[in-house]
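Every protein chain but one is kept in place in this view of the complex.
First chain written, first letter: the chains are A and B, and each begins at residue 1.
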Amino acid sequence: MFDLIVLGTLLTFGYVFGQIAEKRHYRSILRREQQLRQLLLVPSRFPPMYVHPPQTFLVSGSVVISVDFFKVFVAGLRQLIGGRMRSYESLIDRARREAVLRMKDEARKHGASMIFNVKFEAVPLYKGQRNSVQSVEALAYGTAIIPARRPGT
Amino acid sequence: MLLSNLEIVPGRKIAKHLGLVQGSTVRSKHIGRDIMAGFKNVFGGELKGYTELLQESREEAVVRMTAQAEAIGANAVLNVRFSTSSISQGAAELFAYGTAVVLE
Partner (left out) sequence: MRYENPKVPEGINVTSEHPLKEFSQLLLGVVAVTVIIVVMLTLLAERIAQHIPFQMEVEIAGQYRGKLPVRTAVTDYLQGLADRLAVSQDLPADMRITVHYVDDATVNAFATLGGNIVFFRGLLEKMPDENALAMVMAHEIAHVRHRHPVMSLGRGVVIGLALAAVANFSGNDLAGRVLGEAGLLTVLGFTRQQEEEADQTALATLARQYGHVSGADTFFMLAKTLPHAGIKEKIPSFLSTHPATENRIEKLRRLAQQNGWAMNQPTRPLPESIQVQIKHRSDHESGNVSTHFLPR
């Protein structure tokens, strides 16, 4: 009986605070995506040919986002039944978009206008040997292109 | 919607690049499959349940990527790449991304 009460309390905390954090994060993501929309992301490998060769360098952005108790519990139940794990989908989506925004921030700081050959890595980090996810790390990296200044301007 | 792993489409010209589109999904199989897989770990052989799981996930990720591309007005997605990661035993996350383009 007692551990059911503890479980319920943890679930409530996880749900309330997790939802608050997620909604706040998404608002921030949407706002920054709008601001950085000018900086283009292209997964292709061949940038266009420039008359004057541009500067290129590697940029990357990464973030580690933690699960909350509610997500873990729902994922555990979902594993018994099968199907889409909606709680983890939002987690990974947030992590990737945040990583992309941080990569764009770094590129913008150097004055780049485009990032080519964007690639992603996402790694779940586990807690102990119990096979339950503790957090998700997302990494986005690419080559930023800084167009050369045209001589005479 | 044309999907391709190449940078270019032979014989067609790219009018516009519309940037990155991505589709991701996290799925798991039910506990029955997990228990059978546990037994298979003793005897060996193909884990059909998990093969199915990953195929379904891949299809769904591609469908979502295509949906994003359609929503922004592209008619092809080039340079498609996949990335798989496992979220605990019996659950897999699949991510597909590529460049949405408008072909002439």
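Definition applied: contacts are C-beta pairs under 8 Å (C-beta built on N, C-alpha and C of every residue); 3 or more make two chains touch, one makes a residue touch a chain.
Everything quoted here is computed from the prediction, not taken from an experiment.
Not every partner is drawn; the one left out touches chain B at residues 14-19, 21-25, 31, 34-35, 38, 64, 67-68, 71-73, 88-91.
Taking the whole complex into account, chain A touches the unshown chain at residues 1, 3-4, 7, 15, 19, 33-34, 37-42, 48, 70, 72-81, 84, 86-87, 89-90, 93, 114, 130-132.
Note that in this section only the chains that are shown with their structure count from here on.
In terms of their C-alpha centroids, the spacing between chain A and chain B amounts to 18 Å. Here chain A touches chain B in the complex through residues 40-46, 75, 78-85, 88-89, 92-93, 96, 100, 118-124, 126, 131-133, going by the rule given at the top. Those residues of chain B lying in contact with chain A across their complex are 7, 17, 19-20, 22, 24-31, 33-34, 78-79, 81, 83, 85-91, 93, 95, 97-99.
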